[in-house]
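Missing here is one protein chain; the remaining ones are kept as they sit in the complex.
Chain nomenclature is as follows: A and B, assigned in order of appearance, with residue numbering initiated at 1 for each chain independently.
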Amino acid sequence: MAAIISPIAIADAPTRRKTFPFLLIALLLPMAVINFIAFILPVIRLGMISFIESRSGGVLTNNYTLENYANFFTDSFSFELVANSLLLGFGVTLITLCCAYPIALFLHRVSPKWRNMLFVITVSPLLVSSVVRTYGWMVILGDQGVVNGILMSSGVIDSPLRLTNNTLGVFIGMVEVLIPYMALSLIAGFGRLENVYEEAAASLGANSWTRFRRVILPLTAPGIALGCLLCFVLSISSFITPKLLGGGRVFLLATEIYDQAVIQLEWPTAAAISVIVLIIFGLALAVYSRVVKRFD
Amino acid sequence: MHTQELRHDAQDDEPVAASADDPTFLKLKGVTKRYGVDYMAVDDLDIDVPKGKLLGLLGPSGCGKSTTLRMIAGLLDITKGNISVDGDDISHEPPHKRDIGLVFQNYALFPHMTVAQNVAFGLEMRGVSRREARHRVEEALEMVRLPGFGDRKPKEMSGGQQQRVALARALVIRPRLLLLDEPLSNLDAKLRDDMRIEIREIQQRLQITTVFVTHDQVEALTMCDLVGVMHRGKLAQLGTPEDIYERPADLFVADFVGRTNVLDCEIEALDRVRIGASVYPCNTRNLTSGKAKAAIRPHRISLTPSRDRSLISIATNSTHGRVVRVTYIGDVVQYDVDIGGNVLTTEVHTASAGHSFQNGEKLLCEWKPQDMQVFGS
Partner (left out) sequence: MIGQMSIPFRLLVACIYLFLLAPILIVLPLSFSNDSYITFPPESWGFRWYGAMFSHSGFINALGISLTIAVTVTVLSLAAGVPAAFAIRRRRFFGRELVLNLFTAPLLLPSIVLGLAILLVFVQARLLGTYTGLIIAHLIITTPYVIRIMLTAFSTLPPSVEDAATMLGAAPFTVVRRITLPMMMPGFIASAALSFLLSFDEVVISLFITGPRLRTLPVEIFDYVESQTDPMTAAVSVVLVAATLLIIFVIERTLGLSRTIGK
């Protein structure tokens, strides 16, 4: 899946005999239809609806307005949403990096015999439904869950710690959900790291901490940047984990989009928040590309 | 001896068909490959290869030799000109109908098939019966000295073995023409020498007309009946290995094939050039004046200690020099000799060397006038 995250070069199509245009169209057509119906059209429609005036109860009119955005920017609750989402995004990204980096370094150095199996173990949580994984965290962190059960039966605490239905629970769950993505990005970026560089640094008198700081870290920086972008973006848009572990008490942009669209049926408002989320994405991408340029 | 007989048979078989005035089997006429508006990858190539001969296309990378090979194979369209084999114009024949065997640089064995399935593939495409195919595959594997390897997968074999499977796969279909695209470049030096001999032997035994693309002049000179030296999409020279080496057509060929000293010179007269302060007789090939380049092979220069002046002969060119570097290479010693402004690279066989020179030692360099080639610049 590293191949899925990293960019693909396609410049090397071989020079061959002539291509028949109708064959080319036939090859691309099914994909183009899917892409148009389920991607291009919806995104255009989303943008349009974010400017449409709605009457109470979510009835759409034919009038275009900036009101949906104006409401968002004048409401203090909106700022809380943005601040919560951004803080959670930054915090989760940082902790995820701290957890995934040792895993990636370990996978890079472990003998090939073990590497394949450990790689599969690292990736496999991605293939387990996030609902199931979040449910697992509810079991572990709940009032009568594993952590509280152990702490109470050993007499450390008297009443259960509140680990779910708050930001802490969401935080823990999201870090776990995102570790595989971060680890994959890091592994993709670790390709440049070879033992010889460390050996060279050691022969020049660098101790292990200096080798990490001056050789390993700079060489793996592009992977770190990619992983941080991915995790930040995924945490801003994640919905299942905040919804279930937050128990309706953690308010984020993503949960608000769902509530407005599915519960309040206020589609224009939901569309406007979605556009704002996309703008935050654009900014994150811009920061990322500036950071990456520095490494090259 | 066996080879001799086979060759004899081949000639006896076709006394009439191969008419005396046109023995050409593979004919390239004005073959051109143009990319975009004006990039000529191959420019107006004319090559005739007689039946049963091995043509080497030699040149640096990007000279158009591989492009030429791919056009003969039909894997690339030709922009202009035509290609014929045994009198049939195949210029617009699709590649799978050309009946040409091609051995790729990376062998291109099918990784999902066994060796036997690889070799049998071409026979299967030709509708050869299973029984006959099995027989012919065995024969082909024996020919390349891999009997009993049929059940292996390509990746279980060494580079040299894969190479031989690729050769067997190309030859088992009894193609009209065999093409070899840098077949030895992925092998290590020792194996390369063995494969060179083996490929040449098989080619001569089967009397199959072959085109061999290489950037290695040793391969071209030792294996081929004919060598075409290519440079920037054009044919710089076509001739026997001896022609190419002894009578290079231009400075590029002289410099690319074998090692050569190239010196700036000025033409004094039809048979004399001036290099630095000295004048040397030589063949100036109709050039009568102006600046030119003179080329001398290192091993055609003989070295004599300065004190043995009596050895100087009127028939040779000679000049005084001083050794500036001695490099021991094993079978030869290379002396770089400063002859006053220019440095000549010379070689002396260690076995025949009566005298070994020291760094800084003065000596006399001599060469025959006909060993100095002059090219206009």
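In the analysis below, contacts are C-beta pairs under 8 Å (C-beta built on N, C-alpha and C of every residue); 3 or more make two chains touch, one makes a residue touch a chain.
Fair warning: this is a prediction, and the values are worked out from it, not measured in the lab.
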Among A:F51, A:Y69, A:F90 or A:Y135, the residue in touch with the chain that has been omitted: A:Y135
Contact with the hidden chain (one of A:I34, A:I157, A:L217 or A:L283): A:I34
Chain B residues touching the omitted chain (full complex): 73, 75, 95-102, 104-106, 108-112, 121-122, 125-126, 169-170, 173
Chain not shown, touching residues in chain A: 1-4, 8, 10, 12-16, 19, 24, 26-28, 30-31, 34-35, 37-43, 45-46, 49, 99-100, 102-103, 106, 109-110, 115-116, 119-125, 127-140, 142, 144-146, 149, 173, 176, 179-180, 187, 195, 198-199, 202, 233-234, 236-240, 243-244, 254, 257-258, 261-262, 267, 270-271, 274, 277-278, 281
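Definition applied: only the chains that are shown with their structure count from here on.
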Chain centre separation in whole Å, for chain B relative to chain A (CA means): 59
